[in-house]
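Below you will find the structure I want to go over with you.
With one protein chain withheld, the remaining protein chains of the complex are depicted in position.
Our next item is subunit A:
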Amino acid sequence: MASEAASIAQGEWHPAGSSRSVPCRLVEDGGRLVVRDDARAELAGGSLSLVEISARVGRIPRRITFPDGSLFETGENDAVDRFLARKGRGRQGIVHWLEQFHPRLIAFVAATILLGVLVYRVALPALVELAVAVTPPIVPQIMSASTLETMDRTVLGPSKLDETIRSQILEGFRRIAAHSQGGEAAYTLNFREGGPVGPNAFALPDGTLILTDELVELAGGDTEMIVGVLAHEIGHVEHEHSLRQIYRAAGIAGLIMLFAGDIGSGAEDVLVQGSGLLALSYSRAAEAEADRHSVALMMRAGFDPTAIARFFELLETKLHDSSDTSIFSTHPGTPERRKAILDLVAAERRD
């Protein structure tokens, strides 16, 4: 052996695919990495570029795989790192360097928390906005058509409303729809019997509105109040609340899945439940936004903007709904919403 062999590390060598092992030494010999046993016989060897050296993770043994498939294993991680550094491959250990238990990890913890908050507060809403912006109009149309069909088949029945009441409501509805961003053509109103849904009005994302007979009955001839409720529903459509909610839920689920292995299954469950509560808070904010929209639209159309507040009053007296907002509710508490609307109208009138 002509060339000088520099010893790198002690370890054990396995022939390809075998669990037999041989105590041996890893040496550098004329630009080649070579494994030699105690008798200095060469067991395996290859040039550095053909040999695969596993990345360092903690103190677990390093794997060095030779072109013939045989494997050298050593616990002398530092020695292997020094060798790699001499060969100009020290940068391969950068992740391990970051991971070492060191005061800088405190900065990493802070950065992680900060970035986590930023992702939740900034990146997630931005992605939701982007997704809403690139969603083609056909998507909410298909979505709405299939939802209406499903509801018609399962819970809703044909409306039994009097023709005159119906045309009164339709007239008021056309007036506010004409003042909305999309204009009159963007909205269609459907009358249905609510059945298990009860007194209700809801909007599908393509501008289809559904009003139940039970709500009309509850209103007791106050058409303006019904129009106020419909203006609220138009608000949901204009702010694209349902699409946003879907994208948000998908985004949060995706985030939790990404960290599934790192946070443990118990913590994962808590996060899923917690994100459910946060989704409710988002839904409460959407209701408040739609309420404000109703006030603005009613004013523009020349109706009494407090009409929807009368509706909440009705809910309180007739349905005994005086519940407070809690973190478990989808809507803000009814008295709270009524007060918010009256305050807003008062402020608008002062200006």
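Keep in mind that, in the parts below, a residue touches a chain if its C-beta (ideal position, glycine included) is under 8 Å from a C-beta of that chain, and two chains touch if they have at least 3 such contacts; residues count from 1.
We take it that contacts and distances are computed from a predicted model.
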| item | value |
| --- | --- |
| Name of the absent chain as recorded in UniProt (options "Membrane protein, putative", "Transketolase", "Cyclic nucleotide-binding domain-containing protein" or "Cytochrome ubiquinol oxidase subunit I") | "Membrane protein, putative" |
| Option from A:111, A:272 or A:285 whose C-beta touches the chain left out | A:111 |
| Chain not shown: contacting residue from A:263, A:285 or A:347 | A:263 |
| Absent-chain contact - pick from A:76, A:99 or A:152 | A:99 |
| Touch with the omitted chain, as defined above, among A:20, A:91, A:160 or A:350 | A:20 |
| Missing-partner contacts on subunit A, residue numbers | 12, 14-23, 37-39, 41, 43, 55, 57-61, 63, 71, 73, 95, 98-102, 105, 108-109, 111-112, 115-116, 119, 139, 142-143, 146, 150, 246, 250, 254, 258-259, 261-264, 266-267, 270, 320, 322-323, 326 |
